[in-house]
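Complex shown without one protein chain; remaining protein chains in place.
Chains here go by letter, A and B, matching the order in which they are written, and residues are numbered from 1 within each.
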Amino acid sequence: MTDVQSSPPPAEVATRISARGVRVFYGDKQALFDVDLDVPDRAVTALIGPSGCGKSTFLRCINRMNDTIPGARVEGTILLDGEDVNDRDLDPVLLRARVGMVFQKPNPFPKTIFENVAYGPRIHGLATSKSELDGVVEQALKRAGLWKEVSDRLDQPGTSLSGGQQQRLVIARAIAINPEVILMDEPCSALDPIATARIEELIDELRALYCIVIVTHSMAQAARVSQRTAFFHMGKLVETGLTSKIFTRPGDPRTQDYITGRFG
Amino acid sequence: MLTGLALLVLAAFSGAVFWAASRRAAGLARSPAAPVNSLPFHHGTYAAVWTAVPAALVLLVAALFGDPVETALVKAQLPAAVLALEASDRQVFLDDALAIARGGSRSETPYSPDLEAALRTAASDAHAIDVRVRLIGLGSAGVLALAGAAWGLSRIRAPFRARAGVEKWIQALLLFCSVTAVFTTVGIVASLVWESWRFFQAVPPLAFLFGMEWDPQSAMYADQVVSEGAFGAIPLFAGTFLIMLIAMMVAAPVGLFAAIYLSEYASGTSRAIIKPLLEILAGVPTVVYGFFAALTVGPLFRTGFNAVGAMLVGGPLNDLGLYLGEVQNQMALVAGVVMGVMLIPFVSSLSDDIINAVPQSLRDGSLAMGATQSETIRKVILPAALPGIMAAMLLAVSRAVGETMIVTMAAGLQARMTFNPLETVTTVTVQIVTLLTGDQEFDSPRTLSAFGLGLTLFVVTLLLNVIALRIVQKYQEQYD
Partner (left out) sequence: MTEPGPSREDLKTTVARRLKARNAAERRFRLYGQVAIALALGFLVLLLGRIVQQGWSTFIDYRLTAQVYLDPSRIDRTDPGGANYDLLIAQQLLKQIGVADDENGTRSDAMKDLVSGDMGFQVLDRVKADPTLIGRTLTVSAPLKANAGLYFKGQVKRSTSEEERALSDAQIDWLDQMRAGGLVASGFNSTFFTRSDSTEPEQAGVLGAIVGSTLMLILTAALAIPIGVLAATFLEEFAPKNRWTDIVEVNINNLAAVPSIVYGLLGLAVFINWMHVPRSSPLVGGLVLALMALPTVIIATRSSLKAVPPSIREAALALGASRTQTVFHHVLPLALPGVMTGSILSLAHALGETAPLLMVGMVSFVPGVPDSLTSASTVLPVQIFIWENASERAFHERTAAAIMVLLAFMILMNLAAVLMRRRFERRW
């Protein structure tokens, strides 16, 4: 298993996502306190921190999935390519077509493998003919590294695959509509080490095309897979920077303590 | 009341045994010989239960079966002259003999002198048998009680596990209670099958199930040969089916969409208000719905259709107008619509549970892809919930088919095969009610046909329920 190197992103890298002053409230309880973060394009940014520190909450702000939680309130600005995602005039449907999400537990729909991947293109009207749709599905499955394994059984239910395959199916589903950003919320925590390694390989391939933000519990995974890392603690963004730097010479003592395992 | 008295005495005796056993067990605990396994309470209960329960069972058996046994014994001893009588006269004789024996009053039937003498003999025989049976019953109960007491008291030793013994009795009681549910099913099946079998002696099952004419009135004069053709149940099945169909056309969409709205769109407060209101709709007794159908909806629909008919008369749809002017209150549409309203909360509540059972992760997955909420519902949630919803609809159909009061009060009595909702039809349940609430001799094929209908109804609803259950079970594994 080769170590996925955390090479620095090219010097002239665009910032895809720019968050300023993000605060999130669940009812009266505040979960995020004034988060400022820039996420570069064509790179993997890892959000790390102990349980309940708000990293998943922040992730879900980016594609406004917090809207689905009753009582949740989001303040601050999150710019995607210069557009504020929380703008009232921006339809979340449009936003979520540009920002894909992969969840902790693989959640393929109870449909065939083909239909799972075709779901996005269908609802957004991206394929005008059957052959076009077939092409889109095939390409997405190839990019997700799943094509060879399922090309002969596209009409089987998505739930008949193994855990690791299901997660790759979900990734294929997400990239079938060619989003700009892919958000991943602890995508490997429900998978065995071999499946995890495959997914991490896939993430490294995908970063050439997409802006990827990954929340992970495992610092080792963050070190393997990401180029930039942001450390959250108790709802605050403590430190952010190049992955290599964070893990070798963190600036903040809290980061240092977390990395060395003094708390978790 | 003799049984009651005996039970009281038994209870008092058991109480005394309990007290005696507890005292003795307590005495044991004081002497340091060996550690005592159970509390005095347990020893006492153990002894008391062994005293009371077998004896009480005997008393109950005697109470339930004593009379039939006596009657049988007396019958066996009747002289030839009595046996030569007509069956009904013989029954009267028997009843009189038993009545005299028990100190009651006899009928006023005059008997010939021979028979009078026979009557007196029979009465004294009956009396003797009566006394004997009672003595046997009480005697055996008493013996069992004493034996039980002796047994229980003799067991009182330190290592004796009285608590375990008592707990075995308790578990036996629990087991017995569980089995009553099975007894109920057995009872239903047995009684339906038994009475239907008697019906099928007079009317063959095929003629019943596939006959096209239902007219029990015409078949009923005592010495007339029962006309098989009068008991064809197809028109009833057709009527039941028609009304069920109309009801489902109302209840299925409204109930399903109400459930979708409640589980996917409604805010917490709306849900908290609307759900109880729907529960109220569900709790209204069906007789109230029937009243509503008969006195409000029926006249309303009739007036409406008559008015439309009046408007059409004289124009190109003249015939239709005349027809509409003649429709009556009791059209199938009325019963069907009201039944549908009754079923709305049933469908809604079941569908709500099913939709809520679809994991949130599927919703999140779909929404995160940029689907609108209605697309998520239509393309992900409902297909996932489909087996459960189909099962819910089957259960609603089963409910509709078995519903009685709404149709009895709002539908009619004319057995007719039609798909026209403006006609008056009758259903299986209405006929069961009509056949059994008139004047009835219990054994006539007319009243027995009600059991045939009941058996059919039971089988059909059972099938629907079993299929619904299978559907749910088969697709359950999806979410594991």
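Definition applied: a contact is a pair of C-beta atoms (placed from the backbone, for glycine too) under 8 Å apart; a residue touches a chain by one contact, two chains touch by 3 or more.
Keep in mind the model is a prediction, meaning the values are calculated, not measured.
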item: Omitted chain - touching chains that are shown; value: A, B
item: Option touching the unshown chain, where B:278, B:362 or B:411 are the choices; value: B:278
item: Contacting the left-out chain in the complete assembly, out of B:171, B:303, B:318 or B:360; value: B:171
item: Sole residue of B:138, B:341 or B:354 that reaches the chain not shown, by the stated touch rule; value: B:341
item: Interface with the unshown chain - residue positions in chain B; value: 163-164, 167, 170-171, 173-175, 177-182, 184-185, 187-188, 191-192, 194-195, 253-258, 260-262, 264-265, 274, 277-281, 283-292, 294-296, 341, 344-345, 348, 370, 372-375, 377-378, 395, 398-399, 401-405, 408-409, 429, 432-433, 436-437, 442, 450-451, 454, 457-458, 461-462, 465-466, 469
item: Chain A residues touching the omitted chain (full complex); value: 91, 93-94, 97-98, 123-126, 135-136, 139, 143, 177-178, 180, 208-209
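Simple rule for what comes next: only the chains that are shown with their structure count from here on.
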item: Centre-of-Cα separation between chain B and chain A, whole angstrom; value: 58
item: For the chain B and chain A complex, residues of the former touching the latter; value: 267-268, 359, 361-372, 375, 379-380, 383-384, 478
item: Touching residues (chain side chain A, partner chain B) in the complex; value: 63, 65, 68, 70, 92-98, 100-101, 103, 105, 107-111, 119-120, 123-124, 159, 170, 173-174, 177
